[in-house]
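One protein chain is absent from this view; the other protein chains keep their places.
Here is subunit A:
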Amino acid sequence: MRRTELGLWIGVAVVLASFAIPWFLWGSATVVAGLPMWLWWHVGWMGLASIVFWVFTRRAWGIGIEPGGRNASEAARGRTDAARGSDAGGESP
């Protein structure tokens, strides 16, 4: 299950990287509202990337890195922050 989820997120990362440049508009010079269409796509896509990254931090942070999945990640979060004695913007465990 955890492996499937990891594979899914790797796929998401590859798709995000692949379409940061709109290859399907190659050679196109269409201008929309003063800027090339391909630039609008790129700006929108980077906005989307930010949203996807945010969702990732909420749902799957730690995947592929911390053994045992999200629960372990949350336990570790509490421990690490507590161990450092600082809570610079950190959540309580």
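Criterion: contacts are C-beta pairs under 8 Å (C-beta built on N, C-alpha and C of every residue); 3 or more make two chains touch, one makes a residue touch a chain; residues count from 1.
One rule holds for everything that comes next: contacts and distances are computed from a predicted model.
Which listed name, "Glutamine amidotransferase domain-containing protein", "Aminotransferase", "Sodium:solute symporter family protein" or "Cation:proton antiporter", is the one UniProt assigns to the chain that has been left out?
Hidden chain identified via UniProt as "Sodium:solute symporter family protein".
Kindly note down the residues of subunit A that lie in touch with the hidden chain.
Missing-chain contacts on subunit A: residues 13, 16-17, 20-23, 25-29, 31, 33-36, 38-39, 42-43, 45-47, 49-50, 53-54, 56-57, 61-62, 64-68, 72-73, 75-77, 79-81, 83-84, 86-91.
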